[in-house]
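The next block holds one structure in the form of structure tokens; read it before the comments.
As you look at this complex, bear in mind that one protein chain is not there, while each of the others sits in place.
Letters A, B and C mark the chains in the order given here, with residues in each chain numbered from 1 onward.
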Amino acid sequence: MLSKKKCVAMLLAGGQGSRLAPLTTYIAKPAVPFAARYRIIDFSISNCVNSGIDTVGVLTQYQPLELNDYLGTGSPWDLDLRFGGLHILPPYQAQKGGDWFKGTANAIYQNIKFIKRYNPDYVLILSGDHIYKMDYDIMLQEHIENGADCTIAVIDVPLEEASRFGIMTTDEKGRITEFAEKPENPKSTQASMGVYIFSTDALIKYLEEDEANPESENDFGKNVIPAMLADGQKMYAYLYKGYWRDVGTLSSYWAANMDAIGDKPELVLNDPGWRIYYRHSFNYPQYIGENALVTNSICGAGNEIDGKVNNSVIFNNAIIEKDTDIEGSIIMSECHIGKGVKIDYAIVDHGAVIKDGVTIIGDRSGDPVIIERDSVVSGDIMEGGRK
Amino acid sequence: MLSKKKCVAMLLAGGQGSRLAPLTTYIAKPAVPFAARYRIIDFSISNCVNSGIDTVGVLTQYQPLELNDYLGTGSPWDLDLRFGGLHILPPYQAQKGGDWFKGTANAIYQNIKFIKRYNPDYVLILSGDHIYKMDYDIMLQEHIENGADCTIAVIDVPLEEASRFGIMTTDEKGRITEFAEKPENPKSTQASMGVYIFSTDALIKYLEEDEANPESENDFGKNVIPAMLADGQKMYAYLYKGYWRDVGTLSSYWAANMDAIGDKPELVLNDPGWRIYYRHSFNYPQYIGENALVTNSICGAGNEIDGKVNNSVIFNNAIIEKDTDIEGSIIMSECHIGKGVKIDYAIVDHGAVIKDGVTIIGDRSGDPVIIERDSVVSGDIMEGGRK
Amino acid sequence: MNAVGLIFADSYDVAIDELTAQRTLAAIPFGARYRVIDFKLSNMVNAGIRNIGIITTQKYSSLMWHIRGGSFWDLDRKQSGIRFLPPYAYEGVNSNYENRLEAMLAHLNYLKECREKYVVFGCCNYVENVSYEEAMKLHVDTDATITCIYTKNPINKSKNLHVTTYEIADDGKITGCYFEDKLNGSQKNVSASTFIIKREELIQLIEKASRSGGVSFRNDVLVPLIKEGKVMACEAKRPMLFIDDLSCYLKSNLKLLEPDTRKQLLKNEDRPIVTRVKDSAPTRYGKYAVVTNSIIADGAIIDGEVRNSIIFRGVRVKKGAVVENSVIMQDSTIGTGAHLNYAVIDKDAVIQDGRLLSGYITHPFFAGKGVVI
Partner (left out) sequence: MNAVGLIFADSYDVAIDELTAQRTLAAIPFGARYRVIDFKLSNMVNAGIRNIGIITTQKYSSLMWHIRGGSFWDLDRKQSGIRFLPPYAYEGVNSNYENRLEAMLAHLNYLKECREKYVVFGCCNYVENVSYEEAMKLHVDTDATITCIYTKNPINKSKNLHVTTYEIADDGKITGCYFEDKLNGSQKNVSASTFIIKREELIQLIEKASRSGGVSFRNDVLVPLIKEGKVMACEAKRPMLFIDDLSCYLKSNLKLLEPDTRKQLLKNEDRPIVTRVKDSAPTRYGKYAVVTNSIIADGAIIDGEVRNSIIFRGVRVKKGAVVENSVIMQDSTIGTGAHLNYAVIDKDAVIQDGRLLSGYITHPFFAGKGVVI
């Protein structure tokens, strides 16, 4: 209600997510369904809400229709506010012509006006395509205590994987002394999560400078962060130790889904102190039939399950008939799996129909079999071949 | 709540409104303030709500930030619904590249997916830049009774102005026999208001055909309507007889504002049966001071008026000091008019400051003087000269 | 639909004290994720009713919290929406009311302030998915003063309670209305206590009945009109599940295990039954879960055996527990090795390890809200 916000979050949701194709053929990566009820973006938005940040700009560009529709008024996240709340920020045309967002920094630059409206002391930059539960407020407190211009969240990665990430070297107080984007010989194992807190003045200054530089790719990791570091700005690393998964590939996406099942799942979804909010579609409670055996799985609502399901993730309103056996797979909403079907290591996308008697078996050493959205499968698929 | 809507409205709000410059330098034309409290687009949206249409897609393109922010969740118009409601539809990128909206028909074509979600029988196409109070439901009933494929709302214009419009010729039953875009020798005085109702199947068929035609400009008036007419589709004119103003030029914009003042204003704003809804900014009631004389004017909230105001439209939170005389002018929100000022036939845009003693007099035979947004005026401006 | 809805949230003619000790009838949980009022509210909203008053007398706090501003039903509108009508809210409304006539009389100002032409009003002693549009069409077409919704198949209606039945002529006109001691096989047409009438006529009828000392809507308003031949009957054709007492309540819940009942009551996409959103996690099934012929809500964690049962949100059935023919309400826990049969367990209860709790379909075992056994 006050005319000012302490911290505004800007969520970059424009990525095409091409390595997740064909799941991203029709929808933006942040809108890809996850863990029986959610979309990938629910985690970042819920993190904001749970961290006390109630003003979130979502920057969209690629296939935004389903994402826009999913975000809607922001009400599922309690972000339908009169002052603040969730706002979708698409590219636009101005008087002197307009353009698509170029890099991540340009996307924020084009929306400085949005940020200024809330007059925040701090801006949190996020990407909408990781699965994690993080209290940004703790990071913000560290940022404030350090009197930092910019704080970058990092996770500790195995040394052999470090060259896939942006790697920070820090002094004993956590201040960043060096930053290397995908270094061949990494000097540390602190990898950037793509989560930044900037003091607003510093952010705007460096965004404007970056925009004025015609050689810049207008990217935070490649341009803005190195420029700030070169200028001796106070930049700190914030070490995050909780659950965090990049779901950039089909097999990492599959694995992160599997993290939510089991007696003591790595990814806990029913923590009342850290709810993950999501938009509800209309549905009804699920019915488990006479012939069913559902074990070590998570299931959404509205399903009618009469087959055997193990180590799997079942979304909403799916029908799984009897004498069917589903193992280690992800079945998305509105799918219909017939009788006598066997599915092992597959992702069955929204609305697909698997006819009676079909066998689908993936090759566990590679990506899972993907059954595309709304497709009808009547023949067997074996060992990682794509339909 | 039902999973289907009878009629969905698509509101074209992408126009640049260059003839309204400089009022449209930073904001889209539909977001231009109007009549002390409103924005131009409030009239079309309120018409929808008052006509029982609760699903409105707003197609944006040019300078949408302030418009998006103004529309927000749709709550001011009671359109923050779980099924239906107000949705902003910006241009976007799809897998095979994306593009800005080309013509009006292409803008709707790119959002067929949005329309289909609500499975409507009818689609209402509107533009967001006219001032009128029209019950679309009456037009829809006529459309249904006629069994029409398309119904076009028309107004009767003076014959000498008819060549500025799209002109319909109809048979005795109102069926359109001919359509001419800005004809030199108009055959009738029935001018298109740019308000169309289509039966959904016909709309989608012709949009798809139009899109497939590389020579089309993808415009309703120039391409889609003539193509349908050529095919012998059932097209009817619906004669609208109420208040309607195009506010495409500065002087027509000024005149339409003036229509809302007076004892029996042409444009009635306080009709409880046809409310015009708008987004409230935070404000407080207005205070009229010891030295004030406010006559024949309309005023928004939060003003502090201590001068003389006649035949004028005063928006919100303006300060008008004593010994000042405002006649036939429009003063937008947050303006500060000093002491001893004289303003006659001017539009003072948002946040402008007029210093003590300044005289601003427009030339009534031309456009009003425009004082640009946030400008500070300390010298006199006489006879239609631009600052 | 040009009608205002009026819902009586309290109990008339039911005997389900176990579940109404701490909440009004309309707030009773039903069907794994709903509350009873969700059905009436959704039916009204699905018929296009946008203005709904809810008459409450006591223990309506959980009902208010469930419904909030009505946003889950898109009823948080500017010019209309949900309006609670509790005691003492208006000048002159000073006491609790014992019957529907008195309740409507107390809130007559509400009815007078509405602008809708018709009123659809009714009680919450059953769950159903009914088309008020069809009833309204019949009402308008036949020019009746009142149209009464009834059922020929009152599923799980108690045989021990008073029941109102109608005698109906071939043309659909009601020719008699009887308040009988108990349900028996010979009665064909059981009242669903839901009515359609013009708003202004209802106001006049209530004022008239009240002036002449009337105390019962049925006896003092409906019966005289039936004698004048002005009352039509409209049959509700989809299943109507009564919750007259605890046994009926259990049976009506278990009735949802039949695919056809589920389909007609819950799964009609054009007529969704909407409830409050809870943001529960997905249902989690553990290694040892064995679930058959059961309805399981989201947020439940199941690692035991569940058969022929209804499991609400957030319920935990631990490894080795067995739940049969039972209803377990929200956030209750069934401990390791516990065995439940024909039980109704209210919210937040804890059934400790190894307990054997067994009732029968006619006499279910009941555990109250928050008890530890």
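Going forward, contacts are C-beta pairs under 8 Å (C-beta built on N, C-alpha and C of every residue); 3 or more make two chains touch, one makes a residue touch a chain.
Computed from a predicted structure; not experimentally measured.
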Chains still shown that are in contact with the chain withheld from the display: A, B, C
Option from C:Gly70, C:Gly299, C:Gly314 or C:Gly359 whose C-beta touches the chain left out: C:Gly70
Residue among B:Glu160, B:Glu184, B:Glu215 or B:Glu290 that touches the chain left out of view: B:Glu290
Option touching the unshown chain, where B:Ala36, B:Ala148, B:Met168 or B:Ile343 are the choices: B:Ala36
Omitted-chain contact residue, chosen from A:Leu81, A:Ala256, A:Leu269 or A:Ala346: A:Leu81
Options B:Cys299, B:Ile320 or B:Val377, residue touching the unrepresented chain: B:Cys299
Residue ranges of subunit B at the interface with the undisplayed chain: 35-37, 75-76, 260-261, 263, 265, 269-270, 275-278, 280, 282, 284-301, 309, 313
Those residues of subunit C which, in the complete complex, touch the missing chain: 21-22, 57-61, 64-65, 68-71, 76, 78, 81, 83-84, 86-91, 94, 96, 277, 279
Those residues of subunit A which, in the complete complex, touch the missing chain: 1-4, 78, 81-84, 277
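Here is the rule we use: only the chains that are shown with their structure count from here on.
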Relative to subunit C, chain with the most remote C-alpha centre: B
Whole-Å gap separating subunit A and subunit B, where each centre is the average of the chain's CA atoms: 39
Centre distance in Å when subunit B and subunit C are each reduced to the mean of their C-alpha atoms: 47
Numbers and ranges of subunit B residues touching at least 2 other chains: 3, 82
Residues of subunit C whose C-beta touches two or more other chains: 71, 269, 272, 274
